[in-house]
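Every protein chain except one is present and positioned as in the full complex.
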Amino acid sequence: MTEAYVLALLPFLAAVGAAATPRMAAIWGLCATLINLGASILLAARILSGGDMRADLGDWPAPLGISLVADGLAAVMLSMTAIVATAVALQAMSWGLVQPRGGQQRSRLQAGFWPLWLATLGALNALFLSGDLFNIYVTFEILGLSAVGLTALTGSRNSLRAAFDYLAAGLAGSLVFLLGVALAYAAVGRVDLAAVPALVDTATGRLALGLIFAGLAVKAALFPLHFWMPAAHSSAAPAASAVLSALVVKGALYLALRITIEAGAGIEVLRIALAVLGAAGMLWGSWMALRAERLKLLVAYSTVAQIGLITLAIGVADDPSTSAMWQAAALLMLSHALAKAAMFLAVGRIAEELGHDRISGLNRTDLRPGVAEFAFAIAAVSLIGLPPTAGFIGKWLLIDGLIDRGAWVWIALLLGGTALSAAYLSRVVSRCLRGGPHVAPGARRPEWRTGDVAALGLATTALALGLGSALPLTLLNGTAL
Amino acid sequence: MTELLPLAILMTSLCAAPIILAIPERARTLRTTINLTAATLKVGLVAWLSIAVAAGGEFNLRLGIAPGLDLHLQADALSVLFLALSAVLWFLTTIYAIGYLEGGADRSRFFGFFSLCVAATVGIAMAGNLFTFLIFFELLTLATWPLVVHRGTAESHRAGRIYLAYTLGGGLALTLGTVWLYALAGDVPFAPRGVLGDLPQTAPLALTAIFVLLIAGVGVKAALFPLHGWLPLSMVAPAPVSALLHAVAVVKAGAFGIMRIVYDVYGVETVQLLGLAAPLAALAAVTIIWGSVRALTQDDLKKRLAYSTISQVSYITLGVALLSPVAAVGGLAHLIHQGIMKITLFLAAGNFAEGRGVKTVSAMDGMGRLMPGATIAFTIGSLGMIGVPPLAGFVSKWYLGSGGLDAGQPMVIALLAGSSLLNAAYFLPILYRAWFRDPPEGAPVKRRIGWMLAVPPAATAALILAAGLLANAPFSPLGWTRFIVSLEYL
Amino acid sequence: MTSETMYILAGVLLAALAMHRLCTARDALARILALNVLSVGIAMLMLLAGRVAGVTDAVPQAFVLTGIVVLVAVTAALLSLAERISGGDDD
Amino acid sequence: MTQLFDALLAVGIVGVAVAALFANDRFAAVGAFMVMGFLVALSWVRLGAPDVALAEAAIGAGLTGALLLRSARRLRVEPKMCQSRWSVAASGLISIGFAGLLYAAITSVPTVPAYPPLVAERLGESGVSNPVTAVLLNFRAWDTLLEIAVLFVALVLVIVVPVSRVRPAPLGEMVVPFAKVVVPLSVLISGHLLWQGADAPGGAFQAGAVLAGGGLALVLAGAMRLKKPLQGGILRATALSGLAVFGAAAVATAALTGHLLGYPDGQAKIWILGIEAVLTLAIAATLVLLFHGSVRRVPK
């Protein structure tokens, strides 16, 4: 479990280091990210070969102590986080270096970004590994706060306002979650994840689960509770947006998936409620993305839609003890994380080159399409879920399961959502494919930057992941039910 | 080593694509070299593969994706048919495109996606199961889109949007159908005479629904009647794109998909059992007539050709749907024949546009005098389309007609006759204008047509003649399709 | 009605009142206050849930303690953000 | 009698809470909130949770109140907009229903906490005799570590979101005598709280909060000048040291025993006290910094 310890602790220590020595913040960040990547891969490899792992912290067994649980699902999430983290770190380095603003501003951004980002990473890792609901509450708080910090980093009025709304909503969500934890404690007298199946048996326990899901819905920006999210995700700095959209919301989604897996067939009603909300979110997010005028906003609304899709996948999954449908949700999360991070990084680069992010102004005549736009396009393919991406495989598994059950309404919704996502993403990609009269003969081409590499790398990974889906699926198959 | 041939064939274009995309715009020689090398290599490899397959070789490559989901490449006779078409035509069109885009913008992007398209086509040809087919089918959608909007005008973007809407919609239907079929039957490999076992007895309704979904999915690309709207619009693309992709690769991918579904997934007997052939044939018939009727009124040359494509591609569907071996031969042969004929027409049309700025039928006056070579190629292509013997189109029509009679469907003859009349009605006026009208006063802009533009249409025109004249010779398209059909109908 | 019941009622009422305020207040300070009150209500419930036979469980006490510290941190952050937004000038 | 007291207390809490929530005057509201905090603390003492009560009084009521008071003046009052009656009514109804639901849920099952026997059983191994401290710093030390991380992140956030206002002038001479009394007292009390935390109510958080109170007095008196937010300084270093030391301790324990935060046998108390000592200082520093905020000089 050394890897798990490293994953849980290292980012925090590095965050302190980065905060204490702002000049070396980037180095702290990069080192921690790379070690984090290595550790997550090692952990995944170990789980692949040796099965699930569990460690009681301080050697105090649960429920009194807190256990770190590393199973296939956790490993997938950790690896996903680590991969995105690496790309984000690369982008953030270049972002910090080329930011056109003054030196003091830059150093403040750097000094602020790395501790917050490392704390986010640490919180995510801790969340994915945690086996205790209250502990998860605390990780959520770290996650929420650091994410808000990332949102507010640019210091613009919009981002601050968004950050405040984000934090207020997040806190309300956390408190609802905490209320759920309290009720869970009231129902079964303990709060570790292993107690979740017992919760189903009593009304109080189920109510606790309901509240927990409600809290998670806020954190995950599930449809009617997404109000804080587009503004936050669209006003943050590119690297920060990537983290927020790709990873932070995944924390809550992961937990929702984890709880549905633990709770099994007992919470069908809640799951269906989730699925309905997810479907609504998918449609609403897509609709708003179709109408968005700004690129970042479009991408942010696309996150709303994708969260809806993932929630739908979590909600409609069969009883996890009998079917592997939930793996679709995990795969969708994975795919979305990679693709959305790539997309935000690409959008950051595009906006940097253009000086704005209005969709209507994407086809400028004095600028040739660059790598970032290409990366955006590839990421879009993943997000839509076209073959051979992991998103496609995820949808495949989902539809496969739904067909077995004859749940045609859900299938129709799913396909409708896919079509909508294609519609709004093609709005952008089509403009990225400018040429002919839209490009002046002497138009310049954006230079290669680290951020491009990061975006392209992530996007390609997302694309190729479909062909390599066997790996995450094998990991997931091993997850204890 | 030989087992890896399918992979090698796929990789010649799949690997070329990112390399070309990454090449700087200026590096013209390098790009051209890579393009031509890859294309030549592919022709060679496909030739090798055809010989191996004709000798009874079997090629199977698998990669596990998820439990029950394999990426599966195979090469059977039907694959080779489509492979040969795309490889040869890719080669010619690449030469043409290099000449056509001389001095144009974004050539790296163009050729990159061009290669990707061919990779997708090749993948479709060699897909060993429905899942793999689906993957490459969607890849084709994506790779074609940048080519449709390549010019970057508002019109091309609109066309691109509509193209995407149609093809992605079709993709959804195809995906749903595929997943459903997988849910019912497990892995769905392509094998002669179908793979569904006793499902037709146990789940006939579901199979029918799946068939509809699958056909709707591939029918978009095959431009079957209500799903054909994208094709004429996407003619805003540069000529080589219209030529190779919209005349050959994309629509043929759809037609090929119909073949695979009918022959190698469902099998002829199942299709017959479920009573699915007649509606499909009816749909094809409607498309044949509708496309031709619409073509009559088009003044834009490429649009007229596009509607003609809609009509002609459905011959293939018709041949498949008639469920008679002879008709199947006709349909399959038409896959090749229509390909070479339509590509000739498009390449020639591209030359008209390039050399004289002529893009409409009404501006074709005197073209035979101005650009005799291209006009001769165009003429051969048109006559072939009408079905004038001894050109390639006649051969497929003849087999289709005989097959229709074999299947007890004499109406097919009427259909073919009507379609031929309509074909003549929209092609002959073009020929008339080109050959028997005087060129307009005030000489139009004349640009030099280099050999790169002149040779490919001439070559394909020669192929049309050869395919018709030497239809009975071994290794002719007809001969090969007979071989395939002998496997599908025993 | 035992003492516990009364405190439970108080906790529930705190939570509900705070919720109601959260749903009707636009003012940042009022919202932050409401969140704090909500947290107190939840803490009250949590403590009482762990109370059996007149003894309060130590673990929920630790939870509540943690919750209090977390909340002050978040409150500070919220206030800081709110002040900045109210501060007027922009970058 | 006790029941009556409890009833009065409960009613008082709710009443003050209503005042805190619905008062029109901000200062009145914050004041009511602080009163509520003290009443709640009182009630928790009644419920036998003195640790929490202390923390609520010091942090929940005291520090939070101070923070709110600080901001009450600075925050712009949002212009009133007419609320739709429907939404108010809906909110009220839902809140009432929600309250009922909560009440029903929490009273419907008799809780059987799983922890007390476990705590009782393991308290001996924990190195401390105060069960709350044992839970906080031994059984569930990971929670606490993450809690420190929350403080850390909040600190960073407050630092990176500087407030555009001139540095507040120290309250000046008037406060100095007050500070002269308060500061030594706070040091003393916090030291006591820290030390007794092992066995009796108290601990790092309460001690830190008390110490922070002293620190705030110093700051307000102008005796302590906070340097530029990013360039460090002792206070910042102290604040950061909390997470750093706790984390380092976790690494060390993992290296020593193979269990993250598993103290070596028999040395638990030393480890806990050491960590608590650092945490007290760090928490105090963090809270002072959180209160003071990060100030950006407005260019003149």
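Per-chain residue numbering starts at 1, and chain names A, B, C and D are given in the order in which the chains are listed.
Just so it is clear, a contact is a pair of C-beta atoms (placed from the backbone, for glycine too) under 8 Å apart; a residue touches a chain by one contact, two chains touch by 3 or more.
Methods note: contacts and distances are computed from a predicted model.
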Undepicted complex member, UniProt protein name, chosen from "Protocatechuate 3,4-dioxygenase", "Heme exporter protein D", "NADH/ubiquinone/plastoquinone (Complex I)" or "SoxAX cytochrome complex subunit A": "NADH/ubiquinone/plastoquinone (Complex I)"
Omitted chain's touching partners, listed by label: A, B, C, D
Option from B:L227, B:L383 or B:I484 whose C-beta touches the chain left out: B:L383
Listed residues A:A74, A:L209, A:V371 or A:A390, member touching the removed chain: A:L209
Contacting the left-out chain in the complete assembly, out of A:R291, A:H356 or A:R444: A:R291
Contact partner of the left-out chain, one of B:R28, B:R62 or B:R158: B:R158
Absent-chain interface as seen on chain A, which is shown: 162, 165, 168-169, 172-173, 176, 200, 203-204, 206-207, 209-211, 213-215, 217-218, 224-225, 227-228, 230-231, 264-270, 272-273, 275, 277, 290-291, 293, 316, 318-319, 321-322, 359-360, 402, 405-411, 423, 427
Chain C residues touching the omitted chain (full complex): 19-20, 22-26, 31
Residue ranges of chain B at the interface with the undisplayed chain: 158, 161-162, 165, 229, 296-300, 303, 361-362, 368, 383, 386-390, 394-395, 397-398, 401-402, 405-406, 410, 413-414, 416-417, 420-421, 424, 428, 432, 435-438, 468-473
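Keep this in mind: only the chains that are shown with their structure count from here on.
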C-D against A-B, pair bridged by the larger set of C-beta contacts: C-D
Chain A-chain B separation of Cα centroids, rounded to whole Å: 41
Centroid spacing, where centroids are CA-atom means, of chain B and chain D in whole angstrom: 72
Chain centre separation (chain A, chain D; CA means) in Å: 31
Chain A, residues touching no fewer than two other chains: 64, 134, 138, 141, 145, 148-149, 152, 155, 160, 163, 179, 183, 185-186
Junction residues of chain D - those touching two or more other chains: 102, 106, 111-113, 115, 119, 139-140, 143, 147, 150, 153-154, 157, 161
Chain D partner contacts - residues on chain A that touch it in the complex: 2, 5, 8-9, 12-13, 15-17, 19-20, 22, 55-60, 63-66, 68, 107-108, 111-112, 115-116, 119, 122-123, 126, 134-135, 138-139, 141-142, 145-146, 148-149, 152-153, 155, 160, 163, 179, 183, 185-190, 202-204, 207-208
For the chain D and chain A complex, residues of the former touching the latter: 101-102, 105-106, 108-109, 111-115, 118-119, 122, 138-143, 145-147, 149-150, 152-154, 156-157, 159-161, 230, 232, 236-237, 240, 243-244, 247-248, 250-251, 253-254, 257, 259-263
In the complex with chain C, residue positions of chain A that touch it: 64, 134, 138, 141, 144-145, 148-149, 152, 155-157, 160-161, 163-164, 167-168, 171-172, 175, 178-179, 181-183, 185-186, 191
